[in-house]
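I have a structure I would like to understand better, so I am pasting it below and will then ask my questions one at a time.
Shown here is a partial selection of chains from the complex, left in place.
Labels run A and B following the written order; every chain starts at residue 1.
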Amino acid sequence: MKEAIFKGIIAYPITPFDVNEKVDISLFKTLVERLVQSGANGIAPLGSTGVLPYLSDEEKEAVTEAAMQQVSGRVPVLAGVSCLTTERTVYHAKFAEKAGANAVMILPMSYWKLSDDEIFRHYNTVAKAISIPIMAYNNPATGGLDMSPVLLKRLLQIPNVTMIKESTGDVQRMHSLRKELGEEVAFYNGSNPLALAAFAAGAKGWCTAAPNLIPGLNNKLFEAVANNNLKEAQDVFYKQLGLLQFMVGKGLPRVIKAGLNIQGVESGYLRSPLAVLGDEETAQLKQILATLN
Amino acid sequence: MKEAIFKGIIAYPITPFDVNEKVDISLFKTLVERLVQSGANGIAPLGSTGVLPYLSDEEKEAVTEAAMQQVSGRVPVLAGVSCLTTERTVYHAKFAEKAGANAVMILPMSYWKLSDDEIFRHYNTVAKAISIPIMAYNNPATGGLDMSPVLLKRLLQIPNVTMIKESTGDVQRMHSLRKELGEEVAFYNGSNPLALAAFAAGAKGWCTAAPNLIPGLNNKLFEAVANNNLKEAQDVFYKQLGLLQFMVGKGLPRVIKAGLNIQGVESGYLRSPLAVLGDEETAQLKQILATLN
């Protein structure tokens, strides 16, 4: 069995910008600190929530370094390094390793659809260039490519590809993964509204931006599952479902930023073309958050 | 809260045919008896498994009456009465009530897509014509129409529409149903590979043809959930998942018929154009069943 570094709640910080749409590293550190203190079991900078693909090379490096400094070993760090080209992915994976990240997360990105062989070579090339583990990330909605359980099984033959993050939103994929790959496969859920179903299916952790807003409820769900208490898990899940659905429906960076504002936490600006939630949506979010406190 | 007559495992018998493709009522009764004795919490003749739409009016009546006689009150009976026209649906719903069915299941069927208003009127007309409860059944894959949670909520305003069966295969629909309709809504799972996720989401029962082949495993899953034992439920679920996926992939009537044959139980013939599994598929099924004993 391959070792799984991460379990439980793996929290995704946003990447905040200043009024000129420059990355605000100082505010980023503050937001990371909140996540660590709220009880997250891991921190994952430069994920989808962290708008990785919208950043320049230099910005990605600065964010990775800031995350490592702020977390400072209190929990493991999973750094996003996905790029469209293999060469840039290798570059950022090596940077993350050198900066001290515990693992890297890689989403195969599409402009041109990639064949299974192309995807395998992409992962294999990156994997050979680093010594830390890789989490293979499947998210057709953002990355544009859908990796089948068969391909994921093949990727797991690469020695340091040790974890899978599944974000299709279809729990049957997780069932197939576990059936195909065996009980010991370390798979993680990246689809927020599937949190309960994924844990029931055996997911080792939940990769989520929700702890920016509702860390207590997120932690309680994991605890109920760990305690084998299905009824409690169901109850805690339905409490937070409204927010999880809203996050996915409106886009994580937009909702987390707006939610932090509502909670009185500075959250900076977004980078265009991404724009803040409109007034009506903000009011909806306010109402959803109000019912959770 | 509306009363839910059914809970646990609601078992679907196939409708067997003789060599001339005529319904074999005697064999049907034998197969129903097996289901009752294996511990099913309810019996549902004339479902998709029972190839309802492939039968004539007279055949439907004969099957309904045979089911009532054989079950003889030991468990509740849910009779399928779905037809393309409202007039025929009313006719068979009244027949089922008179025959003693505890409830009827109605799938809105499509040749022409129906508007929400047309679907509502269809249910309302049938509901007014009978006194027993109705289970509204959503299964776009067979019926061709997908009822949204909003429409299902509207249908539940009809007094004797008291239960919902969800078969889209997307557990998020069940989450939305429960969120939209409240904790007390009686929803049932009709998608076999979702059995675990659906119970975790709060489904009151599992409508399934699987007890024709593996009643013990089906019952154990429901018991583990009822005992709030998530780990046991997960374990029992993964044991039977291979068969559940195969059943859905190849079509319930084909697989149940073939599986009964493999188990040495007479199962008759199918009605054309439905045809028996090929040799390769039968060998696959044999292998799957072998691992379950």
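As a working rule, a residue touches a chain if its C-beta (ideal position, glycine included) is under 8 Å from a C-beta of that chain, and two chains touch if they have at least 3 such contacts.
The structure presented is a predicted model; accordingly, all values stated were derived computationally and were not measured.
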item	value
Assembly copy number, counted for this structure file with 2 shown	4
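Just so it is clear, only the chains that are shown with their structure count from here on.
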item	value
Touch list for chain A against partner chain B, complex	169-172, 175-176, 178-179, 183, 193-194, 196-197, 200-202, 225, 228-231, 233-234, 238, 241-242, 245
